[in-house]
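Note that one protein chain of the assembly has been removed; the remaining protein chains are unaltered in position.
When the chains are written out, they are named A, B and C in that same order, and each has its own residue count from 1.
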Amino acid sequence: MCRWLTYTGSPIALEKLLYEPENSLIDQSLHARYGEETVNGDGFGIGYYGDGGVPPAVFKDTKPAWGDRNLRELARHVRSPLFMAHVRASSGTAIQQTNCHPFRYGSWLWMHNGAISEFGRLKRDLVLAVAPDLFPVIEGSTDSEVMFFLALTLGLREDPPGAVERMAGLVERTARRHDVDNPLQMSLATSDGECLWSFRYSSDRRSRSLFHSANTQTLRHLHPEVFGSVDVSDDARLVVSEPLRDLPGLWVEVPESTYTVVRPNFFDMHAFSPATP
Amino acid sequence: MCRWLTYTGSPIALEKLLYEPENSLIDQSLHARYGEETVNGDGFGIGYYGDGGVPPAVFKDTKPAWGDRNLRELARHVRSPLFMAHVRASSGTAIQQTNCHPFRYGSWLWMHNGAISEFGRLKRDLVLAVAPDLFPVIEGSTDSEVMFFLALTLGLREDPPGAVERMAGLVERTARRHDVDNPLQMSLATSDGECLWSFRYSSDRRSRSLFHSANTQTLRHLHPEVFGSVDVSDDARLVVSEPLRDLPGLWVEVPESTYTVVRPNFFDMHAFSPATP
Amino acid sequence: MCRWLTYTGSPIALEKLLYEPENSLIDQSLHARYGEETVNGDGFGIGYYGDGGVPPAVFKDTKPAWGDRNLRELARHVRSPLFMAHVRASSGTAIQQTNCHPFRYGSWLWMHNGAISEFGRLKRDLVLAVAPDLFPVIEGSTDSEVMFFLALTLGLREDPPGAVERMAGLVERTARRHDVDNPLQMSLATSDGECLWSFRYSSDRRSRSLFHSANTQTLRHLHPEVFGSVDVSDDARLVVSEPLRDLPGLWVEVPESTYTVVRPNFFDMHAFSPATP
Partner (left out) sequence: MCRWLTYTGSPIALEKLLYEPENSLIDQSLHARYGEETVNGDGFGIGYYGDGGVPPAVFKDTKPAWGDRNLRELARHVRSPLFMAHVRASSGTAIQQTNCHPFRYGSWLWMHNGAISEFGRLKRDLVLAVAPDLFPVIEGSTDSEVMFFLALTLGLREDPPGAVERMAGLVERTARRHDVDNPLQMSLATSDGECLWSFRYSSDRRSRSLFHSANTQTLRHLHPEVFGSVDVSDDARLVVSEPLRDLPGLWVEVPESTYTVVRPNFFDMHAFSPATP
């Protein structure tokens, strides 16, 4: 179980969202409230896009986020109009940089909270379904990274929601062949630098929490410690696995089996349903 | 705030005490119950004596104890008749190996839970009181290590309880000069490989918890998962900052302002009182 | 490129061989003489068997061996009748604990110096040849670990030399299908705790160096700083990828395409030849 956050809007210093709010993501690394595990101390990562067209930067470490001085420095000095941050709680998989989120391929970022049940039994069939040219790019040992490369194989770059639906369908069919029930549990986020998609889904329809911010006025009003002092655009939007602070009106729960699409001046939600071939 | 454990008795594999009990020290690294901080993920250390006369071995790392594979390996393969283990929660001091407990000097080990209040203001005067030949041996930046070198300066090797009382007195007098109230909070353990002393004291007489095990029969009876299968001697004794499992009769609280002495076939308690010059 | 060492004989403190000789393995982590890379600073590992029947202990870290204090401590306190040690120079693969040698499966250890050429192109076919029940046990991303699991798949536990010959044959056939020339370069060691096999082979017959110690008298005579003070048995034997010290008569080069077998009071060499199906 992990916790994550995404931001899109006018460029903002990462620390404004990672450190300054009450129950910030860094607080959640030490004391999450909604997750099954309360401690997310098995590494962290941030991925951020710049204003130009370069691939996103990724900074990951295996240490707990709460005490990492380099993360503190970066968060203070990096400003970005679109970024992701993730704190990890391993369920046994090795604690190593290649298992930290977000994962990157070209200009794409991907991060995940959840799991594929009995991944050890399904792993071989799943990685065999990854495109052979993508296969050697897999570096870590997590289910999350395999999900990313399956989605890339199934068209993430052309049709992100469709590719994630096909990935989910593939995982569920593979699990059925191995008699694994309710295999998929996911709240995930992916971006190409222009648009940000977030998904809430699980095979048993009891998905991990996912929330988006209501609107910028509310953000400014309810988090004055963060948004009072910065000039944040009207279309700024946060999607988070756990609210930064439990304020009425600020956070809207994303419904079961739903995905959101966020772009400059655009926000939308759609039903999510694993694809059958 | 930190959590720690000491063991004396017939040689035992470290994992028996570090991993196997319910609410074991490794569990406490993730979810302590009694401490002010529930997470002790800022590094860990073990120090253990062998059967022979060599100085103790020390193994320390800055990673959280709960996920460290090397600690898991060592705990399985090392057997010792006298060892200490510590999981750390930093209150801002750097997370680095030289700040992990136990500290070692010659055949002596030392570990601490607690703090010197406003240590930054007192630090210079305190390190000046360390013997000049010991001064350059200080490697880290914690109050705990300075307390160790003060105790060494004040006679730890000749009269351990007296030296700790003199160290506590020195800290309190130094604090008074700087108008720092209630400066000392400590549950600490030290050993020379023959004997193990544990101290519970705080300037405000509201000391962090400290417990010792009642007797071996009780240990065998109440922790069959640990002591049922190992041949532990009748004089085996644990002193812990937090009970491994909340069982009536097993754990005895060490009173306020008290220290314990444990040797083979010997256990004793005495009043502790900071020494005035 | 990496450097490694194995020892079999009467139990000896690891530091005797890892630290005390001139041009010791720890020296080689900083300044190897024979390897293509002179620095082997991308992690290290030791694996050692005890006297009893338990699986071997493994201690690995991603830091350079030369400055690691925990390794120094362990090497001083651990005595073993059969152990392996490895210092790593990555050629691009992630620097992470799961990529450090030796690898372990049950009571087996495995370590490797060398590479599979264009491993990225061959990796998918090679991991597909790993037994499905072993597949999810692979944790890292190196060619060396895949070689280990291929050898386990092909009978390492029943017929170690035969399994390594079949593994080498499989790698070469797979490479041929992908038009990769001279794919295999290896000096490797494996053990089950009873016996130690070392192999020197490469597809182009220009294999990395491999040496074994001549005999215990010579060891005692030429390394008095190490073997003068310890009571080492007459059948003590070292196999190393690079001599610890360049002394005439002490080190015997293992010929091209050869493997050695070392057991208590037994040493033998045989020709090595990749197996065709």
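Worth a mention:
Just so we're on the same page, contacts are C-beta pairs under 8 Å (C-beta built on N, C-alpha and C of every residue); 3 or more make two chains touch, one makes a residue touch a chain.
A quick note: this is a predicted structure, and the numbers were derived from the prediction, not measured.
Although it is not drawn here, the omitted chain touches the following shown chains in the complete assembly: A, B, C.
Residue A:Q97 is the one among A:Q97, A:S233 or A:S257 that touches the chain not shown. Only one residue in the set B:E22, B:D51 or B:E139 touches the chain that does not appear here, and it is B:E139. In the complete assembly, the contact with the undisplayed chain comes from C:S90, out of C:T8, C:S90 or C:S241. Among A:Y19, A:F59 or A:F135, only A:F59 touches the chain that is left out of the view. One chain is missing from the display, and on subunit C it is touched by residues 30-31, 38-39, 41-42, 62-64, 67, 90, 95. Residues of subunit A in contact with the chain left out of this view: 50, 54, 57-61, 69-70, 73-74, 76-77, 97. Along subunit B, the points of touch with the absent chain fall at residues 94, 96-98, 119-121, 123-124, 127-128, 132, 135-136, 138-141.
The rule is simple: only the chains that are shown with their structure count from here on.
Taken over every residue number at the interface, the positions common to subunit A and subunit C amount to over half, indicating a same-residue contact. Inter-chain centre distance (subunit A to subunit C, centres taken as mean C-alpha positions): 40 Å.
None of the residues of subunit B touches two or more other chains.
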